[in-house]
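Note that this complex is displayed minus one protein chain, with the remaining chains in position.
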Amino acid sequence: MRDFWKRYCRNRGALIGLLILTLVILIAILAPLLFPQSPWKMVQRPFLPPFSQGDLLLGTDAVGRDVMAGLAHGAYVSLLVGLVSTIVALAIGVPIGASAGYFAGRVDDALMRFTEFFQTIPSFALAIVLLATFQPSLTFVIIAIAIVSWPPVARLVRGEVLSLRTREFIEAATLSGLGNLQIITRHILPNALPPIIVLASLMVAQAILLESSLSFLGLGDPNIMSWGYMIGAARTVIREQWWLSFIPGMAILLTVLALNLIGEGLNDALNPRLTRKSK
Amino acid sequence: MSLLSIRDLTIALPEGADRDHAARDISFDLAPGEILCIVGESGSGKSMSANAVMGLLPEGVTPVSGRIDFDGRDILGLSEKEMLALRGSRISMIFQEPLSALNPLMRIGAQIEEVFEAHGALSGAERHEQALRLLTEVGIPDPQVTIRAYPFQLSGGQRQRVMIAMALALEPDILIADEPTTALDVTTQAQILELIENLRRKRNMAVIFITHDFGVVADIADRVIVMQTGEIVETGSADEVLLHPQHPYTNALIEAIPRLTGDHSGGRGDTGEPVLSVEGLCKTFSTGSGKFFGKRRVVDAVQDASFHLYKGETIGIVGESGSGKSTLGRCIVRLLAPSKGRVLLEGEDIAHMPGAELRERRRRIQMIFQDPFSSLNPRSRVSRILTEGPIAYGATPGDARKRAGELLELVGLDASAMSRFPHEFSGGQRQRIGIARALALDPAIVIADEAVSALDVSIQAQVLDLLADLKARLNLSMLFITHDLRVAARICDRIIVMQKGRIIETGPADKVLRDPDTDYTRSLLDAIPGQDYERALAGAG
Amino acid sequence: MTRFILGRLVKSVFILLAILILNFFLIHAAPGDPAAVMAGEAGAADEKFLADLRAQFGLDQPLYVQLWIYLKGAVQLDLGFSFRQQMPVADLIWNRLPATLLLTGAAFVLSLVLGVIAGVAASARQGTWGDTVISTLALLFYATPLFWVALMAVVVFSVWLGWLPGFGFETIGAGYTGFARALDIGRHLILPATTLGLFFMAIYTRMTRASMLEVSRLDFVKTARAKGLRHGVIQRRHVLRNALLPVITLAGLQAGQVFGGAVLTETVFAWPGIGRLMFEAINQRDYNVILGVFFVSAAMVLLFNLITDVIYVFVDPRIRLTE
Partner (left out) sequence: QEPQAGGTLNVVIQPEPPGLMIGLIQNGPTQMVAGDIYESLLRYDTDLNPHPGLAKEWSVSEDGLTYTFKLHEGVKFHDGEEFTSEDVKFSIDVFLRETHPRLRTSLEHLESIETPDPYTVVFKLKNPFGPFLGLFEPGTAPMIPKHVYEGTDFANNPANNTPIGTGPFKFDKWEKGSYIHLVKNEDYYLEGKPYLDEIYYHVIPDAASRAVAYETGKVDVLPGGSVENFDVPRIKEMENTCITDKGWELFGPLAWMWVNNDNPPLDDPKVRQAIMHAIDREFARDALWNGLGKVATGPVSSSTRFYSDATPDISYDPEKAKALLEESSYDGETIRLLGLPYGETWQRWAEAVKQNLAEIGMDVEIVASDVAGWNQKVSDRDYDLAFTYLYQYGDPALGVARNYFSDNAEKGSPWNNVANYQNPEIDKMFDEAALMVSPEDREKAYAEIQDIIVSDAPNIWLLELGFPTISRCNIHDPVTTAIGVNDSFRDTWIEK
């Protein structure tokens, strides 16, 4: 573990990423304390530019809401959407990929057809249809994102499992009398974990982008202040009050960037090739 | 006059490597037409020293002092451009892994012609001519066809020949061969060695040959260098070093070579009930999933194999690569489902036994795997590796741990090993853990598939001793799969010889090794390198 | 080869049918129907009006009958009639498809070509500031929301600088023909194609770079160096070709995503393509159009996958010559 940490820290970008993300997480957690009032509250006249008033650091939006408060509460939503949808996607993709890779043959064929099917549908279009059908609410936004983002997980896990499956320690486990489930959960998945973790960090980033795209099209949960919502709402005034879309845009950019950097750092730190060398 | 002269060469390793220097204060000379062998255990710096001559050290690995004189100039001082002119034309190199050393997307011919192109030699048509001639010269069958083939269409031995053809294209002064035969089976190895020997003679080319196989050294070397942890510990003519080693390390290495001849415990009598009987076992693979141009290919990996294994007996299964040894072993433990035939384990047929029942029976028959790296889950502690089997079969965790401790002691490991991860052990220690795992379930039979092939000679010897010892103490029966006849000779009571999926010869080890019935077995025996040397050693000893 | 393609086509038909069925139920499960939407826009309606419309659209029949009718048509490549636009869905899509193909095609080619070039350039300069600049840019493009880039691009290039048209497919009413028209469309294409392509370009850049570095470490590259080949030749002939394999695979997988991105891009840039058609059709519950667009886009994705597989076969002899 210490080893891992040391390798991770060797990547300067990854450290910066971790720093940014920690900051975002802190803001998200502390949002209710820092901005106890609802981010929807209209506190001042609309379109106050940033830094023009002491207590409204980033100014106000089209209906006079505190942009800073929106940003803080939006951090929570974006992270929540990113994390939960990724977890759900993993919960779908990992079992499917693992079963496909482990049992191979017909099971693999069937599961992979199923995955392919979901990959053939343009994912963003599917998300739109899902949300039109089930009405936008946070839960369904998360579900929709998860549904369109699990196939790569399944493919990755399958590939990993396929290559792990023939490793001798798996055969040894079979001979030791372990059941399939035990072998998958105890021996295969832990070893497939590094690439899954890396992918997951990218998926969180993608989910945040997807949520913002959906919000932008008006398919977000209207009761929830998210960054995508803020951009979507501000796009109509992008010309005069460009900062209203710029600020949350930067927030998304930075967070996604941070997640990517972390992903890269994890990739380096978890890379078996590098790991083996410093054994 | 020496062609190449290395003086006090020290090669530094980047930070975080296992030691500071890949090689330290290396000095040696190479004369034209001479074959110089570099031997030593894995990681001793053989490859790095050779790569330094080519100017092909990996990133971060740099020569820090010393000089390499070739043709009157210090290679280390040459610019990249000047090095380009040398590489491939004056000094050539071939590598160990024949599969990955060729570009998978380029035709063989093109890859050879590239050498001429790189040095601006010959015209297009002539290059093709030359490539054909080279392929013929290295003994590729049907060069007209092969020249248009892709690497994956060739066997390992053929690929290695292509590599050699490439290295020889511009008739270099020096050929560096870094373990060129390690991945090949004995027969192919013998052919390649002969090829190198011939070429050397014909062209008066100097060869630096890196290997850890003393048999090979004995067969081809003029002079020998022995390396240990980056330093040259001994150097001299082949005879001096091999027969009268001065340094204790060299001594130890030579001691550890298993002998083909010598006393075998002798076949046990075919007494009592066999613990394992294999009857008419067949395994057919069909490959080519039909994904693209799906022609199905059917491989009869094992055909109609039958034999008995008695209590306390060790049977060696030998044969060239691809002859079906592993497949046979894996069918017996049911890691593969046999296509046909019976496998009677203590009287019961497990060949087609379904899940739960099979699981119950299978604990009686365990396996030791080839690769000590991939046969242990890198994320499991040793305690878990040793206990999860017994626990799965109903032992309490406490009992299982106790037993695991005993097993570790049995295979000669400290009890503190329990809480460590596999990567914290050396290859030999790992193989011991693998053995302990196989024994944890109290099997009657152990199948060892190339259990010592991946190990250095010295460690190989230790593990073989351990196995022999355990077998005697626990009265185990063992199937010992190997392609190394020396190893088989050392440990087996009886030997089964396989060729193309069939058992073609079975008999007591002595008989099979001294006086085989089939030509095939004889050819296998003949291909073993270093037999004269062994005799000489025996004579000397 | 033909057998392989035929097999794939058969499989594709099943996937397409499955997609149609899934979407059919999804979209029919959505609240509201096209009649209600049309009545809604008219601002007034009564039961008769709605019933007439529904009867006219065939929505008064049981769902399974509607599905059956639709599927029967679909297998004969008849995609039905648009309730709202009152024309055959096939015509509607056919009119819009070229615009989408142009946009996604341009974005795709752009992203792939530039991405690979940038990736190669970065890998060649690994560790230098050039590499850092390219990698950082790629990461930035990768992390920026597409629609945000689109908005900003319009503001900067169209409004502030006035260099490029900010939306639309061509200058309406200018009456350009032939080359002039192509040029005009090209100018309109630049912003949306770049916007759509940036994200994917970033992906290909990163992928190519990583793949180049990975391949550079392989044994056969060492062999090539041992031959005395010059660095450039090695990079081009040995490294790049092998490094492109995973990029091609990824590009194949990404076809569906490019189309998804087109929905956003076409909306922001008023590009008359099928992505926008679908988005509008969803809002209008124009069932047949939605299904038609899904059908066509999925078919295109499948076709694209097939093409990449075939390309792959030509690039990688191991697949071509199995056996």
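Per-chain numbering from 1; labels A, B and C assigned in written order.
By our rule, contacts are C-beta pairs under 8 Å (C-beta built on N, C-alpha and C of every residue); 3 or more make two chains touch, one makes a residue touch a chain.
Not measured: the values here are computed from a predicted model.
> Touch partners of the unshown chain, restricted to the chains that are shown, please.
Result: the unshown chain touches A, C.
> For the chain left off this view, which of C:Ala143, C:Ala262 or C:Ile282 is in contact with it?
Considering all chains, including the one not shown, the answer is C:Ile282.
> For the chain left out of this view, which of C:Pro145, C:Pro165 or C:Pro317 touches it?
Only one listed residue reaches the unshown chain, and that is C:Pro165.
> Contacts of chain C with the missing chain: which residues?
Output for chain C: 30-34, 36-50, 52, 56, 84-87, 92, 95-96, 99, 151, 154, 158-159, 162, 165-169, 172-173, 267-270, 272-273, 276-277, 280, 282-285.
> Just the residue numbers, please: which parts of chain A touch the chain that's not shown?
For chain A, the residues touching the absent chain are 38, 40-42, 46, 62-64, 132, 135-137, 218-223, 232-233, 235-240.
Here, only the chains that are shown with their structure count from here on.
> Thinking of each chain as a vertex joined to the chains it touches, would you call that graph a line, ring, star, complete, or other?
Graph shape here is complete: every pair of chains touches.
> Cα centroid separation between chain A and chain C, in whole Å?
23
> Determine the centre-to-centre distance between chain A and chain B, using the mean Cα coordinates as centres, and give it in whole Å.
Centres of chain A and chain B (C-alpha means) sit 46 Å apart.
> What are the residues of chain C that contact at least two other chains?
none
> Can you tell me which residues of chain A touch two or more of the remaining chains?
Nothing qualifies.
> Touching residues of chain A toward chain B in the complex: what are they?
Interface residues on the chain A side: 167-169, 171-179, 182, 186-187, 190-191, 276-279.
> Report the residues of chain B in contact with chain C in the complex, numbered from low to high.
54, 56, 84-89, 92-93, 95, 97, 100-106, 114-115, 117-119, 150, 152-153, 163, 166-167, 288, 290-295, 297
> Taking the complex as given, what residues does chain A use to touch chain C?
Residues of chain A touching chain C: 113, 116-117, 119-125, 127-130, 132-133, 135, 152, 205, 209, 212-213, 216-217, 228, 231, 235, 238-239, 242, 245, 249, 252-254, 256-257, 260-261.
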